[in-house]
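Please find one structure pasted underneath; my questions will follow.
Only one protein chain is missing; all other protein chains are in place.
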Amino acid sequence: MNDSSFLLEMKEIVKLFPGVRALDGVDFNLKSGEVHILLGENGAGKSTLMKILAGAYTPTSGEVFIEGKQIKQFSPIAAQKLGIGIIYQEFNLVPYLSVAENIFLDHMPMKHGFMVDSKKMHLEAKKVLQSMNMNVDTHALASEIPVAQQQMVEVAKALTHNLKVLIMDEPTSSLSSREIEHLFETIRRLKAKGIGIIYISHRLQEIPEIGDRITILRDGQFVDNRMVKDMGTQEMIRLMVGREIKDLYKRDYNPCGELMLKVDNLSSKKSGLKDVSIEVHKGEIVGLAGLVGAGRTELVRAIFHVDSFEKGQIIFKGKKLEKCLNPTEVIDCGISLIPEDRKSQGLSLALTVKENVVMASLDKLYPNKKISEEKEKEVVSNYVKELGISTPSINQHVKNLSGGNQQKVVLAKWLCTKADLIIFDEPTRGIDVGAKGEIYSFMNSLAANGKAIIMISSELPEIIGMSDRVYVMRDGKMINSIDRKDATQELILSYAMEGGREGADNE
Amino acid sequence: MNKENVKRFIKSVPPVLWAIIILIIVFSNFSKNYLTYRNLVIILQQTSVLLVVASAATFVLISGGLDLSLGGVLTISGVAVAFALNAGLPIYVVFIIGAAVGFACGAINGTLISYLGLAPFIVTLGTQGIFFGLSLVLSKRQGISISNETFIKLGDLINGKIPMAAILCGILFLFAIFVQNHTRLGRYTYAIGGNREGSRLSGVNTKFWHFMVYAFAGFLTGLAAVILVARLEVADPIVGSQWEFEAIAAAILGGTSMDIGRGDVKGTLIGVLLFTIVRSGMNVIRVPSILQPAILGTILVLAIVLQVSITNRRINHE
Partner (left out) sequence: MSKNKVSIHNLSVDQISNLSRLLALALIIVLGVIISDSFLSVENLTNILTNASVLIIIGVGQTIAIVTNGPDLSSGSILTICAVLVAILMKSFGIPYPIAILAGLSLGALIGVVNGVMISKVGIPSFVSTYGLMWAVFGFAYVLLHGYVLYDFNSSFRFIGNGSLFGFIPMPIVIMALVVGLGIFVMTKTTYGRRFYAVGTNSVCAKMSGINVDKTVILAFVSSGFLSALAGIVLIARINAVQSDIGSNYLLSVLATVYMGGASTEGGEGTIQGTIIGALIITIVYNCMNLLAVPSEWREAVIGLLIILTILIDSFAKKRAEKTII
């Protein structure tokens, strides 16, 4: 049963991944000619829902109807045929082909059977672009035109496939305000053609300008669906985060010791960091909050000297760190970084547990270069026991372990280096609740033993539950630091999102 | 001509072209005969086949792959051509055979690499061994001479004025440029090299076109073999080796990059010119022939190192 006045209907969508319930019975619908905002925190399920629509995922259960007809097959090409177009944040163009060729990539007009009808292609391309009031040189290579125009080319490409539903994921994140104006004009033109647009964005101030209706998701569940004009910014934030903080976080808050890390005015053009300062004390857990792309990972990578930076200084345990250090020396000083992506950066999946655990401490453990099997067995087994890593043996290949156990192996690796400052980048992402609790209690005991911890997380309850202080970043800048007693989800999010609050200096 | 315009002009000319111009000036100072028509035409005859093979290699590089078997393809196609000629087959059939053998070799590569997903460098190293080895077996390690007068004319310097081999290879070169710019094969080569997954998701049959890149490279090389045999008047198994590396080096020097779907067959011409001029010039300045392979090899390596460093530096600045 479906309501055919809707262009698109998604009913009771459930999507399960191993160990994670990404979508829990979500409803979503779209009218023809409307801009429907999809709002939610990182991990709320927005991109999962849209990937199902775009054919990248198949729903575990639930139904999707477009123009009244049910979608039976979920594949990107099927979605394209049905008139569903998606524009990701990272564009999908071929860099060294022209704009026209990108637009008509899979259906180039031909002449004489085997030749590409270049003239016709460029003519048609120009037509499509002009219908969007865009004046892009169709002969320019996709890599040569500015980002805003690349986006328009993606829209044009979607239009040539009989576009009915357009999904835009964070479309304005790399645009100037003039380019945003132009984008909105284009969107209005698409609306006039009857195309429905699903618009994902974290920029609250844009929503009233361009949105007609808004749906809010939270933790994979549908929260609310209203007309944009009936909802204020503060209420949006409240609905995004309104959840109870479970009593998962065990922290004994002890008084903090001396200053361990002091970062002053760090700036890096390449990473987009602007004048960032941060302090961490012994025995302290400092939370680093912000949206994806705010610069948190970039900041810790600069501290760890994986990425370089131009201005600013880092003082660790009273000594200034040289700018040209590399991770090897930084690890020697006593800093460790547990990266965001444990599979591609934190671990060597093809190697065994024991090989991964000792990887960062090879010279420390084996000063005469020879590996002592007994010592290795002892050291690694200790960590396996201490952290509760579930593995048949220390010779097990890491790729066969569950996510939670893999993360524990990464943690063991860095504990093995006897670091004093441990940086966690999204430590509990993709991990089941049980393992999460264990990791929290380790962090707690590490802090109790005098280590300093920086924790990057996109899970607000986690940040609030574990941190002594919370720093909030946005757009490469450090906006503010909030004490534990003042930290609420709304406050953090309002600093993290544009259109929310400004930093301490600006209030 | 203000300073800005001059600077911009200097930057826009690829460094390789500067090297060529300087070398030409140096060599023509050493020998009055260097810039004569006769000399230039002889040089052209000698390198035109490399240009075609290098164009084939360029296609493969743009698609993000590598074909180390082109030397073997050249050799075995040459052997097939010689057999066909000596069997009395008409010349147009000989051309077809050369092209077909080349295409078949390329198709083998394409199947293993595109449809079976194996790594290009090891596959083409293996097929290089197979193709080259088969040539050795078929020719019993000896050159196969041909005597068909009409055919030989196709590779000859007619009346000391008309470089037939160069002209025919030039036609093939132009054909390669045509394919690159005006056919789906050419355009999809860029798509596969620049964003294969994205192109696939957009509906392009990347498996097929990726296969065709290698098949086409073999096809071109097979045709080049026909002209080579005509010029040398023999199908000689020794000739095949080292071709593929010079072909690849010429493409890289011409601006083709290996991993982002960027490049142009036209640029490969510059790379081939550089080698040609260096090779021919070495005789002019009396470099002992014993030293020539070493010097040429070193220059190739240095040139690649330079080219890749400059490209990487440019990418890092963007």
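Which chain is which? They are A and B, in the order written, and residues in each are numbered from 1.
Everything that follows uses one rule, which is that contacts are C-beta pairs under 8 Å (C-beta built on N, C-alpha and C of every residue); 3 or more make two chains touch, one makes a residue touch a chain.
What you are looking at is a predicted structure, and each value in this text was computed from that prediction instead of being measured.
Participant: So which of A:Asp27, A:Glu185, A:Glu209 or A:Asp363 would be touching the chain we can't see?
Facilitator: Selected residue, touching the omitted chain: A:Asp363.
Participant: On chain B, where is the contact patch with the chain that was removed from view?
Facilitator: Against the missing chain, chain B presents residues 66, 68, 112, 116-119, 121-123, 125-134, 136-137, 140-141, 242, 245, 248-249, 252, 258, 290-298, 300-301, 304-305, 308-309, 312.
Participant: With the missing chain put back, which residues of chain A would touch it? List them for me.
Facilitator: Considering the whole complex, chain A reaches the absent chain at 304, 306, 326-328, 330-332, 337, 339, 344-351, 355, 358-360, 362-363, 366, 369-371, 390, 392, 396-397, 400-402, 413, 417.
One rule holds in what follows: only the chains that are shown with their structure count from here on.
Participant: Averaging only over C-alpha atoms, locate the centres of chain A and chain B and give their separation in whole Å.
Facilitator: About 45 Å, centre to centre.
Participant: In the complex, go through chain A and note every residue touching chain B.
Facilitator: Its residues touching chain B are 76-77, 80, 92-97, 101, 105-108, 110, 114-116, 118, 157.
Participant: Quick check on the complex: what are the chain B residues that touch chain A?
Facilitator: Its residues touching chain A are 182-184, 187, 190-191, 193-195, 198-199, 201-204, 260-262.
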